[in-house]
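A protein chain is absent from this complex, but the other protein chains hold their places.
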Amino acid sequence: MSDNKELLERNLKEQDEFEKNQVIMTPGQLIAKRFFRNKLACFGLGVIIVMVLFCAIGPIISPYGEYEIFYFDVNTNAEVRMDKVSGNPNLGVLVKAPISASHWLGTDADGRDVLTRLMYGGRISLTVGLVVVGIELVIGILLGGIAGYYGGAVDMIIMRLCEIFYCLPFVPIMLILSSLFVGYGISPQKKIYFIMIVMGVLYWASVARNVRAQILSLREMEYMQAAESTGIKTWRKILKHLVPNTIPIIILIATMDIGSVILTESVLSFLGVGIAWPYASWGNMANVVTDSIILKNYPNIWAPPSLLILFTVLAFNFIGDGMRDAFDPRMKR
Amino acid sequence: MKKRMKKLGALTLAAVSAVSMVACGSGNNATGANPEAGANGASGNSAYDTLVVGTQSMEGVFNPYFYSSAYDNQVLDAVFSSICSLDPDGVLVDESGHVEVEEKDGKYIYTVSLQEGLVFSDGEPVTIDDVISFYYVCADPTYDGMSTIGTLDIEGMADYKKSAAVLWKALATAGKDNTDFTSWDEATQTKFWEEDLPSAGEKFAQEIVDYCVANGYCDDATNVAAAAPNWGFEVAEGATALDFWNVMVDAYDGDILTLSATETAGSSIGDLLDASYAEVIELAAVDTITGIQKIDDLTCTVTFNSPNISADKQIAWIPIMPSHYYTFTKGDLSGCRDKNNAPLGSGEYIFESYDNNIVTLRANENYFRGCPKIPNLKIQAVDEEVKVDLVLNSEIDITDPSASLEIIDQLNQNSDIASYSLVDNPGYGYIGINAERVSDINVRKGLMCLMNREPAVKSYYGDLGVVIERPMTPTLAEYPDDATAYYTYDPAKALEYFEAAGYAKDANGKLCKNGEQLKITVGIGEASSHPSTPILTQMANDMADMGAELVVNDLQFSVLSPMVKGGELDMWVMAWGNSTDCDLTQMFGSEGGTNYQRYYDPKLDAIQAEILKTVDFDARKALVAEELDMIMEAAVYMPVYQRKNMEIYNEVTFNTSTLPAETTTYFNYDDQYQVLEMR
Partner (left out) sequence: MRKYIIKRILISILVLLGVSIILYTVARSVPGDYVTNITAGNQNITPEMEAQMREQYGLDKGLVEGYVDWLVDALHGDFGTSFVYQRPVAQVIKEYMAPTLALSGIALTLEVILAIPFGIWAARKQYSMTDYTIVAIALMGISLPSFFFASILRIVFSIKLGWLPISGMLTARMNYQGFDLFLDYARHFVLPIVVFVITGVGSMLRYVRTNMLEVLSADYVRTARAKGLPEHKVIYKHAFRNTLIPIVTLIGGMIPALFSGAVITEGIFSLEGLGNVALKAVYNGDIPYLMGFNMFIAVLTLLGTLVADVLYAVVDPRVRY
């Protein structure tokens, strides 16, 4: 009997606790809880934090410039920095130097410090990811939202526009536009921003489609009908009821796309139209793998940028997956 | 993609001449045995019956008239034989024919003759008509290939080329007062000059004004007077577009064609005229080029109006193409065009097929020097980055990677599998400065003093490249070997030059003149892994220290090239290739088509004209040295390097003792396919 009572008490207690937990947890906390249950997602988050710190703080600590080249004296083998070159006729460029105390990851095929370039390159790669995704989200949410909410002719036109952008071949267009930038005298520093804008503009279509689909289904929900019947203003309906409910899918698209944009940038660099020389990006640093001599003999040049890309993109993917699982309220398991 | 870039880069090196010489042979060939010894060897004992040559991506235009890729031409080399070819020293020697010159009444008569008994691979005999037809096709009014034979000063050539033209060009050339109405009637002519041309001209001028507005040179599309000065013309205040047009016509003395080609802001006059003016009309019944005369079945003469030191190469170093196969009539070359995928000639090999990136060729039994010993030749397009690995894995037998110190290391470690040869590339890399954009010679000289070439070339090429001091390839005998550096790297000196040009540091530490900072824009193709990259990096750094700015644009070759041509860059990095003579008029003459630096000097023109007429070598060499010094003094061209070309051979499959005894810039394995043997 006492056993039973004890059991009953424990059950009650558990139930209390359970209810207590249920009551305390906001939806955000629930999502966070589900998110942090996913170990891969936690790992991803950790990696991204480390990367951001590395790129943000690294360049401040590094004693070298992003595109500073190093020379060496042919007779003494002593390293000579760029501003001390004048008047010395016996110099060679310090290309493909091995790992040393002054160059922790050696120098690349043009005689620049690999570690320093990794830090600057990371800044570019991460910025490209964030900005491109930002642009595609702004355009995509705006047009997708309008199409989904108003429907009819507006929807028709925007969706056809989507299809047109869907049919545009990305690589050829990037190649052609990139050469256009130069043709119209856009300097290498500014070219980066133009590339980001073009990528964002070419990518908005899928965001718009997703947002539109989401809004379409939300419009049919009972609570929207309820909101409708209370007679609130359109903008309030959109801001208060529709937008918050599209946020999960937007965050999801964002995390997933940052990774793929970083990869796309590396492919563009490989094709010779990405981030312009002399600036570094992980993508243009990694594409030395196609040089079989570097691939065979200089892992210090090709492996670090490749690994950083791998971990970063992987991390964004893990986070994206974790978020999706976390956001989905039907995931009860 | 890197590979693509390299390929396009290599197109720069594409032939100067209509004919061959793709990869350029080997000098210190490791085996170096006498080819005759190999020639007597028993070819029946070979374990392999196919020679595989690795080249780069081909375009499949296997037609000597129309190819544009140097790699397509590599195939043509094996299929066609030529009248003359180059020997190891770069001297023209007889191949299947012979050429002789004599001077008569100020004209130069070249007699081209063929050997007796030559046949094409289809069994048809070779006659002089097959040679003459080559000249005619290249001179055809509708010809659009790469051969420059049509531009030679051959007697009657110009008349033939001009004997057919599109209507508006013909009308424009004939002039307002033309009274010859054989090809068009008077009404057409009157309408053209009175109505259509002025209205097209007005559009043409308006387009220029619109262009100026679009690019911010002036701000009002109706204000013609403000736009015209941007184009170098002065028109009265309140003038119309039509007035502007008339001013231009006057400036060109009524030469509408040149006007249209030079001043255009997009459309040519022809675009702005009615489509009926674009028709091709026969202007004169000129069916022959008077300077080309057939003497007998195997001989013809070609008469030049003026002396030309490379005329013999231009007319004799051409492939012999069967006129019964490559048929044409004046104005219609379709019978030649449709043979792109089926070349037929009298060379060592017969074209079989091109697919899967592989050209398959089989030995030609009718070849006049004897059937080649290797029954099959395959030319395969491979990736530049893996050429060495392909040879080491015995997938291919001969190829030409771009030489680097690491490749040499790798080959030395595998000397039982592969051997290599190095020869000087008949070209050079340079940094050019546009004299119109950087008009102050002191600024140009200052820039020259900032180019630290030695460390860059030394670490990039090692022994595989040398810094050169004059803008001409040292493979030419006329190159002044004793030339020393004209400008040495010296930032202090550079600053002096800039100051002499009127630049001074302002309060913000910027190097300014009239309030404008010294800013130079430079273009380079594929900067990462370019020998000139460290030079520019250093230059940018030094200029930043001085308060000036160097903007480096890393461009695709296909973008760089038009920008350089269009004069849109202050400075650029490029290379010349396949130079076969010391005629520099195209690059440095006032009329030169490739005078990208836009530096025009009558004294330079005079000395160039002198060089072309100077037959005596020593005198010519002295003149060339003088010319090159003048170019250096003008500070428009900084020669950077001359590199070596590499060829590698597979020792396992290929009998390297059958290679030429001495392979040079001008003579390599593909000039003697018939004696090569496999193992």
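Which chain is which? They are A and B, in the order written, and residues in each are numbered from 1.
Following the convention adopted for this analysis, a residue touches a chain if its C-beta (ideal position, glycine included) is under 8 Å from a C-beta of that chain, and two chains touch if they have at least 3 such contacts.
Keep in mind it's a predicted model, so treat the numbers as computed, not measured.
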Chains in view that touch the one left out, judged over the entire complex: A, B
Candidates B:Glu395, B:Glu496 or B:Glu662 - the one touching the absent chain: B:Glu395
Residue among A:Gly92, A:Gly111 or A:Gly259 that touches the chain left out of view: A:Gly259
Contact with the hidden chain (one of B:Lys294, B:His324, B:Lys378 or B:Lys505): B:Lys378
Residue among A:Leu115, A:Ile249 or A:Leu314 touching the omitted chain: A:Leu314
Residues belonging to subunit B that touch the chain removed from view: 1, 3-4, 8, 11-16, 48, 50, 52, 57, 59-61, 66, 68, 142, 144, 146, 148, 150-151, 166, 261, 266-268, 270-271, 337, 340, 356-358, 376, 378, 380-383, 386, 389-390, 393, 395-396, 556-559, 561-563, 565-566, 574-577, 579, 586-587, 593-594, 653
Absent chain, residues of subunit A that touch it: 37-40, 160-161, 163-164, 166-169, 171-173, 175-177, 179-180, 182-183, 259-260, 263, 266-267, 270-271, 283, 286-287, 289-290, 292, 295-296, 306, 309-311, 313-314, 317-318, 321, 324-325, 328, 330-333
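We adopt the following convention: only the chains that are shown with their structure count from here on.
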Subunit B-facing residues of subunit A, complex: 67-69, 71, 74, 82-83, 85-87, 89, 91-95, 109-111, 175, 178-179, 182-183, 185, 187-188, 270-273, 276-278, 284, 287, 290-293, 297
Partner subunit A, residues of subunit B touching it in the complex: 1-5, 385-386, 388-389, 404, 406-407, 410, 452, 454-456, 458-460, 489-492, 521, 523-524, 526-529, 533-534, 537-538, 540-541, 545, 551-556, 558-559, 562-563, 568
